[in-house]
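Of the protein chains in this complex, one is absent; all others appear in place.
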Amino acid sequence: MSNPVSFIFSGLFVILAHGAMLMNIFFNGNYKNTGDLALLAAVVIGLDILFYIIMLFWKQNTYTVDFMLILILNMSTIFQASFGGVHMDKDVIKHIITCIAAIAASRLGFWLVRDYRRIQNRRAYIWAGIGFLMLVILVCCGRRSIWIDLGFITIQPSEFIKPLLVLACATSINEQQHKHKFLSFNIVWENVILFGVVAAVCLFQWWCRDLGSIPTFAAIYASGFLLRICYPKTKFSKKTLIAAISAVVLICGVGIYFAPDYVRARLFVDVWSDTNGDGYQQSQALIGIANGGWFGKGPGFGFLHNVFAHENDIVFATISEEWGLLYALMMTVVLLFICSSPLIFPPRSYFHGTMCAGICAAITVQMALNIFGSCNLIPFTGVTIPFISAGGSSMVTSGLMVGMLIAAQNPVFTKVKKKKKQGNSLLSPLKQRRSA
Amino acid sequence: MKSIRRCQSIITLFLVIFIAGMSVLVIKINREAPFYMMHSDKHELGMVYDRSGDVLFDGLHKGTYEDNHFLDIGNLIGDDSGQMENTLVAQNIDKLNNYSFSAGLVREGGKAAIYTTLNHAANRAVYDAYMGAKGCTVAYNYKTGEILVCTSLPSIDFTKGYENIGSLESGTLLSKAMCGTVPGSTQKVSTVISALEIMGPDLLFSKSYNCTGQYTNATGGTIDCHQSWGHGVQNIQQAVENSCNPFFAQLVEDPDMPLERIIEIYRKLGYAVNDDKPQFLDIDGIQCDRASTTLTNSSDFTTQWGCIGQGDTLVSPVQLMMWQSAIANGTGKMTIPHLIHHVTNVYGDTCDCAVTKYSDELFSPSTAETVKRILLTNGANHYTWSIPNYVVGVKSGTAQVMDGQEENSLLVGFLNDEQHPIAFCILIENKFTTGVTTEQIAVTLLNALCQ
Partner (left out) sequence: MDTDKLLLCAISAAALDLCILVLIIASYCEKRSDKKRWRSVSADMEIADANRSFPLSCDEILIGRHASADIRLADLSVSRYHAMLTVADGVWTITDIGSKSGVYVNGSLVRERRLHENDVITLGSKRLLFRKRRDK
C-alpha cells in the first residue's frame, strides 16, 4: 500500500460527498417516508465502507480510480433512487445489485490484464469471444433485436463486445513487428483480421438496428488504428492516413445516402415540430433541463420521471432537472477524470497505453452520444452513460473497462514460462467469457 | 516512451473533443432555455404594454380593468390560450415568459414584458368610430415603422373566455389587417406606379383616353365605369381623381405598357403573380399576407380587372399601407412595420430594441415623387371638406365582394406632415349597411394621433 494517509482521506471524502447528497435529499427532496431515505443512506454508506474494507486487501500503486468508481456508482444509486421521489423498489434494488456487479467486474478486469504478456499470449480466446458473442446475438436475439430476455433479467450481448474489442486492439499491437510479404505488399495479418472483425461487428450492429453502438466500436478501432500508425517500425505515410480518413468519410456519406428511411428519419429530425411523436423524449429532456436551471428543482421534484427511458437514454436531463445542470456537469467531470487518469499515471507499456486509449474512447463516445443525443445536438440513439444509466450489461462492461484502466496503472511485468503456466491460464479467457 | 506519449495525446484528443462539445451544449442550453420553456405547459407570463404604458395583456391576471378594456386589440395581441395562433402573445411567448436559465420560473416580481408601439387610446377611438360596422384600420409612422393603430372588427375580449366560440362571427379571431382582401380602386396606385416606371411621367401625362361609361376591350369584355354616363376624355391625374375604370383598362391595353413589364414591377411590389408562391411578411412573428393577382393577357378581362383592383386581386391592408410609405418617403423604399418597441427580461433589463428597417427599392424616387403629387392633388381636390385641417395624399376604393352582393369601402393614404408622418389603410366592410364612412374614420384616426 502506497500512501495510507491519502487512502483514508479519499475514503472519507467519498463518504462526505455521498453524505452531502443524502442531506440535500433529506432537507430539500421529495420522499414519502423517512424509512426509504434511511435505507438508501444505509445502503450507500454501507457500500462505501465495504468497498473501503475490500480495498485493504489489494496492493496497488494508486487507488484514485477505485475511489472515483465507488463515488460515481453510489452517486448513480442516489440519483436513480430519487427520481420522482425517493423509492426503494425493485428497479433500485436491481440497480444496486448491478453496481456491486460492476465493482466485481472491475476487480476481474484488473486481475485479467495486469500482466499483459499473459493475456497477449492468449489473444485467440479474445477473438473467439467476439465470435461467440456475435453468434449468441444471431441465435438468441429473435427478430433482429439486441436483447436476450432471461425472464428475470435482460442482457445486451453487444455491450460485452466493447471490452473484448479494446483487448483485441491492444493485444495485436505488438504484432506490428511481424510483417509478412503477400503479393509484394507488406502485411500484418492481425491488422487485416482486426479490420475485418470491426467491419463485421459494425455491419452486424447495423443489421440489428443497434446504430448507437457503431460509433463506439468505430472510436475504439480508430484509437487503436491511430496508435498502430505510430507504432515503432510501422511505416504509415501521411498519404495513407489521408486516404483512410477520406475512405471513412466516403463510407459514411454513402451509408447516409443509402440508409433506410427509419435511419434517415432519425438523422434529420426537428424535435420541436413533432413534440408528441419522434421528438417527444428529446423535447421533454430539453424542457426538463430548462426547468431545472443551474440548481435544479430539488431531488425527486422533476416531471421527467414520467417520460419513457428517463433512467437511461435521457438520464442526463433527468439529473439536470432534479439536481441542476451544475451537478450533472460535475458528474461528467468525475467520469472524465476516470478517463484522464492515464494522463496522470502514464501507462508503462504500449499494450496498456493502447488499452487506455481504447477505454477512454469507448467511455467518452458513449457519454457524448447519450448527452448530446438527448439534448438534440446530434441524432438521438439509445446509448447509455457508463455507470449513470440504469442497465446491467452496460454497468458490468463499464466496470470491466475501468478495472482494466486501474490495471494499466498497476502493471506487473513477468516473463511467461510457456509450458508451466499455460495450464491454469486457460481459465482466464473462460472466466472472461462467462462474465459476458 | 514516445509511443506512450502518443497514447496520452489520443486520450487528450478525445477528452478535449468531449469538453468542447459539452461547452457548446451548455452555451446552447443557456441561450435557448426560454425557447424550450415555451413548449412546456408551465408559464409565468408578464405584461404587454402600449407606448404610453397602458396594459394590453396581463399575463399575471392580477390587475382589474374596465369592461372590454382589451376588446379593440383582442385579435392582434391575443393570449396564451392557444385559440389565436397568429397573434403577438402567441408568437412571442418566449419573450414574455418570466423565465431565465439562472433564475428559473419567477412567479412574483418577474419583469418580463413587451413594450409595443401601439397607441391604445387612438386604437380605442378608431374602434369606437366604427360604431358596430366591420372592417379594419391600420396606421403606422412611415419614418420609423412603428405601428400605431391596428384594430380589426369584430373583435374579442379574451379575458372573458371562449365559451361562445361557436357563435362568434367569422373573422373575429384574426386581425383583418394581416389578411388579403379585394383592394378595389386602391389597386390603381400600383398600376399608376407601373405605368410611371414603364413610360416615365412625360409619356404617361401625354396619354389621354375617352370614357363613355363602358369600355369594350379587344377580346370583347366590357369594363363598366361607376359613372354610367362616362367621364369623357381624361389624363392620368383626372382618371385617378375620378377613379375611372375604362381609362385604366385602356392604359393596360396600350402598346406602350407591355404586360411583361407590368408583371415584373408587380412582382417587385410584392405581388404573387399568377402561380407564384405566395409571400408573407413577418411582423414580430405575426404572419401577414402580402398581395396576389392574375395577369395573363393585356386585352383579357381578368387581367384588366386585376389592374383595376377587382377580379383575382387580393392585397392585405398592411401591404397597402406599406406602399403608401414608399410613396410618402419619396424614396420608393417601404418602411418595414414593427409592433414591438422593446422587450424587458425577467430582471427588467431591456433587450431586443426595435430598429427601423427598409425594403429594397420597389420603384424609383422620381416615380415616388410623381405618385405622391398625384395623390396629394387628389386629396386637395376631393377631401378637404371630409378630412379638414390635414394635408393628405389619399386614394379611395370600392371593392365588390361575395360576387358583387357586398361592397367594401377602402381608403389608403398618408399624412404629409413632418411632425406626424402617418400612413394608413382603412377598410369598412359592406358599406351600404353602415352609417360610417372611411373619411370619418380617417378624421378620428388623425385627430387621435395628432393631438
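When the chains are written out, they are named A and B in that same order, and each has its own residue count from 1.
The rule is simple: a contact is a pair of C-beta atoms (placed from the backbone, for glycine too) under 8 Å apart; a residue touches a chain by one contact, two chains touch by 3 or more.
Being a predicted model, the structure only gives us computed values, none of them experimental.
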| item | value |
| --- | --- |
| Which residue of A:189, A:207, A:308 or A:413 touches the chain not shown here | A:413 |
| Touching the absent chain when the full complex is considered, from A:16, A:93, A:138 or A:153 | A:16 |
| Candidate in contact with the missing chain, chosen from A:63, A:79, A:160 or A:387 | A:63 |
| Among A:259, A:326 or A:377, the residue in touch with the chain that has been omitted | A:326 |
| Touch residues of chain A, complete complex, unshown partner | 2-3, 5-7, 9-10, 13-14, 16-17, 19-21, 23-24, 27-28, 61-64, 67-68, 71, 75, 117, 177, 230, 232-233, 295-296, 298, 323-324, 326-327, 330, 333-334, 337, 341, 344-350, 409, 411, 413-415 |
| Contact footprint on chain B, counting only the chain that is left out | 1-4, 103-104 |
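Throughout what follows, only the chains that are shown with their structure count from here on.
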| item | value |
| --- | --- |
| Chain A residues touching chain B - in the complex, by the definition given at the top | 219, 223, 226-227, 230-232, 272, 275, 283, 286-287, 289-291, 293-294, 325, 329, 332, 336, 339-340, 342-343, 346-348, 350, 353-354, 356-357, 360-361, 364-365, 367-368, 371-372, 375, 377 |
| Residue ranges of chain B touching chain A (in the complex, touch as defined) | 3-8, 10-12, 14-15, 17-19, 21-22, 24-26, 28-29, 32-34, 36-37, 39-40, 42, 99, 101-105 |
